[in-house]
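In what follows, a structure is listed as structure tokens, so that the remarks can point back to it.
Note that one protein chain of the assembly has been removed; the remaining protein chains are unaltered in position.
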Amino acid sequence: MLTVIRLGRDDAAVLVEGARQAAVDLGIPMSIAVTDESGHLIMFEQMDGAKVSSIATAIDKAFTGAAARKGTHIYNQLCVPGEPTFGIHNTNGGRFSVIGGGLPVVVDDQVVGGIGISSGTAGEDLEVAQAAVNHFMKFHADRG
Amino acid sequence: MLTVIRLGRDDAAVLVEGARQAAVDLGIPMSIAVTDESGHLIMFEQMDGAKVSSIATAIDKAFTGAAARKGTHIYNQLCVPGEPTFGIHNTNGGRFSVIGGGLPVVVDDQVVGGIGISSGTAGEDLEVAQAAVNHFMKFHADRG
Amino acid sequence: MLTVIRLGRDDAAVLVEGARQAAVDLGIPMSIAVTDESGHLIMFEQMDGAKVSSIATAIDKAFTGAAARKGTHIYNQLCVPGEPTFGIHNTNGGRFSVIGGGLPVVVDDQVVGGIGISSGTAGEDLEVAQAAVNHFMKFHADRG
Partner (left out) sequence: MLTVIRLGRDDAAVLVEGARQAAVDLGIPMSIAVTDESGHLIMFEQMDGAKVSSIATAIDKAFTGAAARKGTHIYNQLCVPGEPTFGIHNTNGGRFSVIGGGLPVVVDDQVVGGIGISSGTAGEDLEVAQAAVNHFMKFHADRG
């Protein structure tokens, strides 16, 4: 038997709070998705004004961050024609995101979930995702 | 009528065993999939710690190795924009993998199945897939 | 943070072994699938002679046993037109199985995975799935 730690509801709420604050600071309403370590959605928030097409994208980014355990922006650089990992964006029923803004959430060297942000540029989405993770890590550290 | 030879359950187990050993040697837990010559899944094993996103990828690589009868790394080099084969990764409902780690299994010059490995880099995945095929060929030769 | 226990590779192998023995006793080659508690495939075996159409069905039954935490035969009786749960077979992209032969695997009152069996009648599939779970529980109890 394996023992796994994963984000719970309250952890997800901290991540969403961190993402929302960063999105407000940036002035871009975002789609915000959080998954557990298996890639299943555990929290989602569509900020007023976020794009409809970003709902699915944010969920896919969070899935990829958790399930593939790397930032989606890293896969963006790997998924270039002629490079060995090209085509990975087609896997998992097309849900594997290679657009920046998806990150794994790591606690004690274990991936415990994923966060995905969408509605801005890939760079803005990544900035907000990273801010959410930083907010979560600080909260987590403060609680010991 | 056509007569076809294909991997059975025991053959698949030898391939999975060979892949597992190579993955352990490499220190990377892998998703391991084996299909028959028609591309249908006949055995799958998720090593403890392999990536969730690699489950579907390994199955697709094995499908492609069997069904297209080439290593998926070969298609990787063919599937480049501007080249005649670009777009093949979109075929078969997106299941056609162009990421290294999928190989046909060939006996007596006939493709009898496919193996697909995922969780490492494309190069590591190919290395483990090739080790599995070598293990199977040695086992097959030893049995006469 | 949540702590979760789930089936690992060796646990899945015990379930597959139990299923295979029961299938041999029954004289029906079966498709055998095991998922972790999140519904992700961790082991699959196609016994020689099992049906091609049972590959996906077994995987879906195991997914449902784990993810919905009930035997698929229970949903069969609930998924009748006019009853409140009718339509559940269409959910999760059609992967929610309401055909007997899928069971949750429960340890210490927690669902730790799912098993799905297909190729016989729904009753035969359930019989084999239950035998696999019994085999696993005995193995688990013996190990303390």
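In order of appearance the chains are A, B and C, and numbering begins at 1 in each one.
Keep this in mind: a residue touches a chain if its C-beta (ideal position, glycine included) is under 8 Å from a C-beta of that chain, and two chains touch if they have at least 3 such contacts.
If you're wondering where the values come from, they're calculated on a predicted model, not measured in any experiment.
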Of the chains you can see, which ones touch the chain that is left out?
B, C
Which one, C:32, C:62, C:98 or C:115, makes contact with the chain that was left out?
C:98
Of the residues C:79, C:115 or C:128, I need the one that contacts the missing chain.
C:79
Contact set of chain C toward the excluded chain (per top definition):
48, 51-54, 56-57, 60, 73, 76-77, 79-81, 86, 89-90, 94, 97-100, 121-123
Mind pulling the chain B residues that touch the left-out chain?
1-8, 11, 36, 38-40, 107, 112
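In this section, only the chains that are shown with their structure count from here on.
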Only C-alpha atoms count here: how many degrees separate chain A from chain C in terms of the superposing rotation, rounded to the nearest 5?
180
Distance in whole angstrom between the CA centres of chain A and chain B is 30
CA centroids of chain A and chain C: separation to the nearest Å works out as 31
Need the CA-centroid distance for the pair chain B / chain C, whole Å please.
25
If I count partner chains per residue in chain B, which residues reach a count of at least 2?
48, 52
